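Structure first, then comments.
Removed from the display is one protein chain of the complex; every other protein chain stays in position.
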Amino acid sequence: MNEILLSNEVIVYLLSETVLYILLFIAFLSTLGLLKRWNFDVFTTEQFALENRSYLVMTIIFFVMLLKVVLLPYFVYTIDNLSNLIPGAMCGAGVIKANEYGNPLLSLKIIILFLSGLWLSMNSIDLKAKSYPYLKLKSWFFVLIFLLFSAEFLLDILYFTHIETTNPVSCCSVIFGQTGGANGLPFGLDISKLLILFYLLFALVILTTVSEMAVMSIIASLLFGVIAYYSVVYFFGTYIYELPTHLCPFCMLQDHYFYVGYLLWGLLLLGLFLTIDAAIMQSFFKQPAKSLKRISLLLLSLFVLLCSAYVAVYYFKNGVFL
Amino acid sequence: MNSNAFLHFLTLLLFKQKGKHIGAVLISVIIIFLLSSVLFISSSLQHTLLGTLESQSDFTVSRVQAGKSINTPLEWVDKVLEINGISKVAPRVYGRYFFAPREESFLVVGVDLFDEQSSKELQSLVKDLDLKSFLSTESMLVGEGVKTFLTEHYYKEYFSFKTPDGKFKKVKMFQTLPSQTNLIANDMIIMPIELAREIFGLGEDEVTDITFNVPNDAEWDNIIAKLHLLFYDVRVVEKREIKKAYENLYNYKGGLFLILYLVTMITFMLILYQRYSMVYSTERKEIGILRAVGWSIKDILKLKFYETAVVVLVSFVLGVVLAYLYVFIWDAPLLSQIFLGGANLPNHVEFVPVLEFGLLGSIFLFYAIPFLAAVLIPAWKIAVTPPKEAML
Partner (left out) sequence: MISVENVSKIFNEGTPQAFEALKSIDLEVSQGETMILSGVSGSGKSTLLSLIAALDKPSSGKIVVEGELISKLPDLHASAYRAKSIGFIFQHFNLLESLSVEENVIAPLINSGLDIKTIKDKAAKSMKSAAISHKASQQVKELSGGEKQRCAIARALVHEPELIICDEPTANLDKANSLKFIEILQSLHERGKTIIVATHDPLFETLSFVSKVVHMEDGVISSE
């Protein structure tokens, strides 16, 4: 355990998370104060001070979210580096599975980023109005997100202190591969059906977003996200690795694949987030978010293009598919 | 949204108010410089060590008695050769020769120069080695540290080893090993294997240990089990364990420093917080003026954020560049001793430039996040200055 904790990246990572958590805690305390005493119609000095306080909260959240966006790839990079110290791990996949906290931690991180982004969108709408209509909603929402942040911080510590360097872990080919037989695609899909779903859902996302069917576009985006994950791991990834049996979402983040994983997953996550954000802004807050939608669709299209490109290039180079 | 006006104004303010930020930049540069130097050194060392390790054999076996390594019988080589999946078996003779009056020692390594592989490796290490004349007399190759040490003790061309049977063996110092090898070969002496045998008093049927490769890594655990079955008194050392140990070593030493930096960083943050809160009254008036002419709290926060970002970036670049020069151009005087210190003989190593983005990213995050966090609350306090302040 000690070697893990003393590795440079983990120290930097945990230190950063601690600093950010302290700031969030301050924001949390301020938010509690806001919830208790906010009254926009009153003209007291206290109320004016509370308005100033709300700026502190939004500044902290903005700053923290910005850094969490940077810390997520850094976390993944740290995990990848740790694979040198853990027997059996050749990439991040094995390290994540080193204990039962890894997967929940990673998923929680992504969810928190989504929710923080939503909060910031809500905040900018609130500011544009003249009477802070969403202040209470915003604050309760932040309380929720703070609870998640606390869980994340806890999981961070638990995860890193429970990685054993003596127990070998499975490599990605065992975790994701079909050699074990137990890790096939969900819902009994096979590759061709998966791909059809992939492209169909992509088209559906575009359709529902452009025609402003907000709720439908949220559903389509979420479904697309899930299918995209499986498509990348079980199909497109094999073209990045040029090996039909190499199934892994983490290996593509390494340098011999030119770090394309960061780009790929980044485009997908950001694109999905913006689509869902725009849809929520539209349905709940009645804000047409045209530029958000445009950017999100652009990002998702780039994602699909990138995936398909690897397949196309392979085909042109070799004349056959894998 | 046209941001060039904002950037224009930002640049104006930064230039005209340089004094405000000089202190922070100075401390930052020092901290980043130290931190980067430490990390550059440790990652360069690690890189070099792991590189040399790669070319080593996968396994080393030796004989033990009472838990200590003793001379290994040469006949073990035949038994090892019989195991399937083993390749490139090579017996080795080496040991530490202690220079009696003082406690320094040399690592004497015997090389079988009639073995094609070994002599090829040696020639690639010492590029212009004249093998023929080397073998014509009893000669050795010495590392830089050895050369310096022996010259200090008036041994200019020859050195006389004291052998276990009381006799002296005079060996010529043929050539010095190149300084790039200083990390591992500083206190090393390379000589023909027979000579090494004489110096350490090993019999013809004895060697120090036996190395071999196992190309198929799935077989590794299997082979270890077989070896233990073959010999009851064998010790097997795996290269993968050494690799892990090296990585841990440098993580440990680097990690130790990072923890020291944790303490520095906290102090740093407190100083920053203090400092930026202190500039309060003059800055407050100025911000009040901006607020009075129509700047919103958001605008002020944006200004403060960008101001700080510039300070952070400038300090970071300066600190890293200085560290790079210090470590890779000037070979880190003083600091390198912390890593290499305690070595057997005084060593002087040239560091191989190793630059990883991950490393730079770590340094940046380690510095930027506490910095920005420390400045955030003072910045907010100033940004919410009521514009009325301007009227006072």
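Each chain gets a letter, A and B, in the order it is written, and its residues are counted from 1.
Throughout what follows, contacts are C-beta pairs under 8 Å (C-beta built on N, C-alpha and C of every residue); 3 or more make two chains touch, one makes a residue touch a chain.
Fair warning: this is a prediction, and the values are worked out from it, not measured in the lab.
Engineer: Could you list, sorted by label, every displayed chain in contact with the chain left out?
Structural biologist: When the full complex is considered, the omitted chain touches A, B.
Engineer: Just name the one of A:I26, A:L127, A:L222 or A:L263 that touches the chain not displayed here.
Structural biologist: A:L127
Engineer: Just one of B:V93, B:V126 or B:I297 touches the chain that is missing; which is it?
Structural biologist: The missing chain is touched by B:I297.
Engineer: Footprint of the hidden chain on subunit A, which residues?
Structural biologist: 40-41, 43-45, 48, 51, 55, 127-128, 130-132
Engineer: Footprint of the hidden chain on subunit B, which residues?
Structural biologist: Residues 1-2, 4-6, 8-9, 12-13, 16-17, 286, 288-299, 386-388, 390-391 of subunit B touch the chain absent from view.
What we mean here is this: only the chains that are shown with their structure count from here on.
Engineer: I'd like to verify one number: the distance from the centre of subunit A to the centre of subunit B, where each centre is the average of its C-alpha atoms, in whole angstrom.
Structural biologist: 35
Engineer: Which residues of subunit A touch subunit B in the complex?
Structural biologist: Going through subunit A, the ones touching subunit B are 3, 5-9, 11-13, 15-16, 19-20, 22-23, 26, 48, 52, 55-56, 59-60, 63, 67, 70-71, 74, 77, 81, 84-85, 127, 165.
Engineer: In their complex, what parts of subunit B are in touch with subunit A?
Structural biologist: Answer in residue numbers: 39, 244, 247-248, 251-252, 254-256, 258-259, 262, 265, 297-298, 301, 358-359, 361-362, 365-366, 369-370, 372-373, 376-377, 379-380, 383-384, 386.
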